[in-house]
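Of the protein chains in this complex, one is absent; all others appear in place.
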Amino acid sequence: MTDQADQSRRNFLYVAAGGLGAVAAGAAVVPFVASMLPAADTLAASKTEFDVGTVAAGQLVVIQWQGKPVFVTNRTPEFLKEVDGHDDMLKDPDSRHIPEVSAAWMDTPEKRKYRSIKPEYLVVVASCTHLGCIPLYKPTAGRKDWGDSVPENWPGGWHCPCHGSLYDISARVIKGSPAPDNLHLMPYKYLTETKVLIG
Amino acid sequence: MLQKMMQTRLFGWVDERLGLGDIIRSQMTEYPVPKNLNYMWNFGSLALLVLTLQILTGIFLAMYYKPSAELTYGHYTVAFDSVERIMRDVNFGWLIRYMHAVGASAFFVVVYMHIGRGLYYGSYKGPRELLWIIGVVILLIMQGAAFFGYLLPWGQMSFWGATVITNLFGAVPVIGDFLSQLLRGGFSVGDPTLNRFFSLHYLFPLLLAAIVGGHIHALHTVHSNNPEGIDVHKESELINFHPYYTVKDAFGVGIFLLFYCYVIFFHPQMNGFFIEVDNYVPANNLQTPPHIAPVWYLTPWYTILRSFESKLLGVIAMGASLAILFVLPFLDRSKVRSARYRPVYRQMVILFFIDVITLGYCGHSAPTPALKLVGQIATAYYFLFFVSLLFVHKFEKTKPLPEGI
Partner (left out) sequence: MNLKRFYSILVVAAFVLPSMASASEEGVELKHANINVADKEQINRGLDVFTNICMGCHSAKYVTYKDLMDYPEIGISREKVDQLRNDKPLTAGLITDLSPEDATVSYGKVPPDLSVIANARRGGANYIYSVLTGFEHDPNGKIPDGNYNKYFPGNRIAMPDPLGYLDHDPAETANLEKQAQDVAAFLTFISDPHQNQRRAIGVYVMGFLLVLTLVLYLLKREVWKDVKH
């Protein structure tokens, strides 16, 4: 064997060993990174069943879904009326800015307005889209119940105590709020007349 | 390849600011090593590899492990539950945990081979006394880390092993109770013990990493011994660490990984040798398992402990059996290092290896009168080996040492 051939054989073996070593190291990284992703039991807890029938008319309940707070409100006919008449005050009245505020079932203008499968039961993620605080529920219109924490033409909805973001009764963000978007929706469906599966 | 990399501009930039080139040259590409090292010299780099794997897998396990002895349904505890969650629900948790559990045993296999090589070829003798002593410190810290780690799953073996060992400290006169309470943080092994053992189990490997640095520094000061045990100065007998020993160590790593992965993927419990059967039974402080023995790597010392009728003597003997390793370089007065040229020492040291394996076997098995006697004889030889080194050189006719290697 000549020196030349020797050298190329050696180089080939170096490259082969280095390449295989890199593959081994790369493969070894996979289980470690994967182990940091949510575990099977965490994923199993990623769906929540809830009976909206337990929410009394006009009331709000905060439940947990994937460790996040979720608002479920039972809107009375009076509250449902508050949805109309202030589209000019809203940043995104039709919920089209980003995918998170919309859903596949929003196929009619009515549903876009109420932002819920059944008009009376609104189910939204309870984190203010500004920096994640939980807004306060102030459903009645005007300042009568809320003092000057809300503007004079308050249509009724939510007020975030952290930085003053305002949302209407369909959780759509009102202009002038630091929050950029309407409160997010999450996938949910009705299993029975009142039982919803969230997630 | 390394040469080419060291000629790049980027390397030049870093080198000017870190002096990396000098380190690589003095520690690798121009670090001289005797050319005749055999494969027994691979275990040092393997030990470093296993330490790295243990620290890495340990960090990821700690993301899910919970050190709490609070009871949960079915006599389990939060700690046991968290281990089972790692085994069942965490993505690849089973792999990481088996790597860690098998790695603990692999660490001792590798380190015991490393120590055995040092004994056989006289690597502990001058000028490598401190190198050896630092190594003994590493062994003790490893045993401590392994012992702390074994408590964490909070199974029956965890619990009773910790109970037995913390009781050993109670045998120390006068301050015994103080010591055992200091270790346990209570009057028996319990939740406070588990919490502190977890803390210490995380601390000890970091200590190890630092001391291993010292071990390597000492090695690179006095340089490697070799199978002939003679000093090597001639240029023609020395080769550079890189590439010769880097590729040889890499081949050793390949062989090691074959064994390591085979066990992990096909026999992770190793028939109860690496993860004991009783440790799948949740800890119960009201019922001791019928036969308790420490994990295999601690059994030789356990036999020494059991060989004495008096509890205090047993504890002293066990401590002495480890402590005597520190003074080994000063006990052995022979001028010749390698057992190849010391016919008497060679028989003694081979018998010593068999002796330690016998001690391990006795410690693993349930005590019977016959085994106890075997254990006592083995214990006697363990100490006799070290003590007789003081005298062996006086009558041993060593073979003539070669001129070179």
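The letters A and B name the chains in turn, as written, and every chain counts its residues from 1.
In this text, a contact is a pair of C-beta atoms (placed from the backbone, for glycine too) under 8 Å apart; a residue touches a chain by one contact, two chains touch by 3 or more.
Note that the structure is a prediction, hence the values are computed from the model and not measured.
Peer 1: Among B:Ile255, B:Ala323, B:Leu373 or B:Val387, which one touches the chain that has been omitted from the display?
Peer 2: Final answer for the missing-chain contact: B:Ile255.
Peer 1: From the list B:Leu203, B:Val281 or B:Ile377, which touches the chain that is not on show?
Peer 2: B:Val281
Peer 1: Using the document's definition of touch, tell me which of B:Val247, B:Val327 or B:Leu390 contacts the absent chain.
Peer 2: Of these options, the touching residue for the absent chain is B:Val247.
Peer 1: Which residue numbers on chain B touch the omitted chain?
Peer 2: Residues of chain B in touch with the missing chain: 35-36, 38-40, 73-76, 81, 84, 87-88, 94-95, 98, 113, 116, 120, 227, 236, 239, 243-244, 247-248, 250-251, 253-255, 257-258, 261-262, 264-266, 268-269, 271-273, 277-278, 280-281, 290, 339-340, 346, 350, 353-354, 357, 360-361, 364-366.
Peer 1: For the chain that got dropped from the picture, name the residues of chain A it touches.
Peer 2: Contact residues on chain A toward the absent chain are 6, 9-10, 13-14, 16-17, 20-21, 23-24, 27, 40-41, 44-45.
As a working rule, only the chains that are shown with their structure count from here on.
Peer 1: With centres defined as the mean C-alpha position, give me the chain A-chain B separation in Å.
Peer 2: So the centroids are 52 Å from each other.
Peer 1: Spell out the part of chain A that touches chain B in their complex, as residue ranges.
Peer 2: Residues in contact with chain B: 14, 17-18, 21, 30-32, 34-37, 39-42.
Peer 1: Please name which positions on chain B make contact with chain A in the complex.
Peer 2: Chain B residues touching chain A: 1, 56, 60, 63-64, 85, 88-93, 95-96, 247, 250.
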